[in-house]
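Okay, so here's the structure we're looking at.
A protein chain is absent from this complex, but the other protein chains hold their places.
Every chain is named by a letter (A and B) in the order it is written, and numbering of its residues begins at 1.
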Amino acid sequence: MSTFFKHPLTLRLLSVLIAAGFWEYLGRIPISPAFPTFLQTMSALGGMLADGSMVSVYPATFQPLLIGLIISSVFGIFCGVLMGLNVKAEWFGAPLFIVLQSAPLAALIPLLTFAYGIGLTSKILTVCIMATPVIVLNAYSAVRHTPTSMIEMGQSYLGSNLQIIMKIIIPAASPVIYAGLRLGAAMGFIGAILAELLITPTGIGDLITYNQSIAEYDKMYAAIFSIMAFAVLFIEILERTEYMFFRPDKRVTQ
Amino acid sequence: MSALAEAVPVENPEIAVSVNDVTKIYPGGVEALNDMTIQFPKGELTSLLGPSGCGKTTLLKIIAGLLKPTSGTVTVNGIPVTGPGRERAFVFQDFALMPWASVLRNAAFGLELQGVAKSERHAIAEKYIEAVGLKGYENLYPHELSGGMRQRVGLARALAVNAEVLLMDEPFSAVDEQTRRKFQEDLLQVVADEQKTFIFVTHSIEEAVYVSQSIALLLPRPSRVSEIIRPDIRRDISPDAIRRDPVYLDIVERIWQGLRTYVE
Partner (left out) sequence: MNIFGIKIPMMASLLIWAVVWEIVGQLELSILLPPFSHIIIRLFEIVPTATFFSAFWITAKCFLIGTGIAIIVGIPVGVLMGRSIVIDRMLLPWVNMFLSAPLTALVPVLMTLFGFGTKTIILTTVLFAVWIIVLDARAGVKNITPSLIEMTKSFQANFWQAFTMVYVWAALPEILAGIRLGCIRSVKGVIIGQLLVSVVGFGRLFELYSANFLMEHMWALLFVLFFFAFLIAEGLGILERKFEYYAASRG
């Protein structure tokens, strides 16, 4: 019996139930007229999914997000790996990205809007500035910290530089690079939503602000709930792809 | 009667690896090797034994071509070393196995880097995986193996490239004591079977005396070869008998007496 209560799935279910119950309770007090209950939110979510009003807004959110993430990943991994392999590139690039990583780059959004208008470009760039620094720095430090003996092994068995990079350094760095991609994707989502709330309301951001403005709080909460669930799912899938393509050792033991 | 007196000098042994006046100063001024000269006879296992800081791993990496000496030369079969080469294979202290590759791919990795076709390199690797006693484990990953088994994969990888000289950098130091003993016995078998030259770095006196045909005793500050000992212990008796053999014990004791002043 006690093993049943301590089982991860039981406890996870229990904690979801507690959280939902607590939400429902707060909504029923109610703590604020702008705070719908859990059940109201879920029924709004169901309704919006059924009438298609939710699904139809996702492409608009997704377009800048995906384009931005692809640009940041390709550019970020390239820069990071280069900085990890080459001392000159490291000297030149690392400080810049270290500063950018700690900087609140969201503050650049007004500048971007100013320069590129309120269209797609500004939104893509918002995603890029949020996602790139962490991807670069992860790729850089992963490559930089490849175990010395692993590289020496490649050298002593006469691997060419290209072989050592492709067969040893990149696979060895892949978990940390992937961790960077996950963090970058999370930051990209933050940026994409921020752009929609700040620049022009489109996609899911529009759904949130519109329902907020007409005081349909259950729909507003449902929209927020869906994008958060979606982001978590997206990042989970990203994690799975790593095991599939790069780390057969982890896939086997799963 | 001392062990040294029993040691029979070998008549002009053929030299596989020759280290001539090698000095290594690391950036920052740390002197790891000072004008070291030493020769390694062909087909034998020579141990480099000494306390930490005597430069034994540095010397091995210079022979491997992984480090460049500040001055001096290393020749293998008379040809100067300028970098890693096919005639030398390295066995790493921390195994240096790729966690994302199966035992088979790890063992075949040296051949993969040489561009040997997949079926061929797998056939060769399988042969050596069997030789080191890991038959049946080909498709497992390193994290599923014990430390001792991982080092056997490292050894199979080194044997698979069919190098003449095997360079082993404290290969058993990350392995527990029982496994280590078994490993030493198996190593003797490998040395007997393969006509190869082994250079073996260790800090264990017992291990060096047990596995070596000759031991180069290295001392630090300044680093130098203090003496070459040929532990002429009997090899026709069982491993346990060797470990109780008075000659074996005498040599261990004598080396310890020489080293003890250097141990903090």
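Keep this in mind: a contact is a pair of C-beta atoms (placed from the backbone, for glycine too) under 8 Å apart; a residue touches a chain by one contact, two chains touch by 3 or more.
Treat the numbers as computed from the prediction; the structure is a model and nothing was measured.
Asks: Where does the absent chain touch, in terms of which shown chains it meets?
Replies: A
Asks: One chain is left out of this view; which of A:Leu45, A:Val143, A:Leu158 or A:Ala231 touches it in the full complex?
Replies: Residue touching the chain left out of view: A:Ala231.
Asks: Going by the contact rule already stated, which one of A:Ala50, A:Ile70 or A:Val99 would touch the omitted chain in the full complex?
Replies: A:Val99
Asks: For review purposes, identify every residue of subunit A that touches the missing chain, sorted by number.
Replies: Subunit A touches the chain not shown through residues 5-6, 8, 11-12, 14-15, 18-19, 31-32, 34-35, 87-88, 90-96, 98-99, 101-115, 182-183, 185-186, 189-194, 197-198, 204, 208-209, 212, 217, 220-221, 224, 227-228, 231-232, 235.
Everything that follows uses one rule, which is that only the chains that are shown with their structure count from here on.
Asks: For subunit A versus subunit B, what separation do you get between their C-alpha means, in angstrom?
Replies: So the centre of subunit A lies 48 Å away from the centre of subunit B.
Asks: Within the complex, which stretch of subunit A touches subunit B?
Replies: Spelled out, the residues of subunit A in touch with subunit B are 147, 149-150, 152-160, 163, 167-168, 171-172, 174, 246-249, 252-253.
Asks: Please output the residues of subunit B touching subunit A within their complex, sorted ascending.
Replies: Where subunit B meets subunit A, its residues are 61, 64-66, 83-86, 88-90, 92-94, 96, 98-102, 109-110, 112-114, 141-144, 157, 161, 167.
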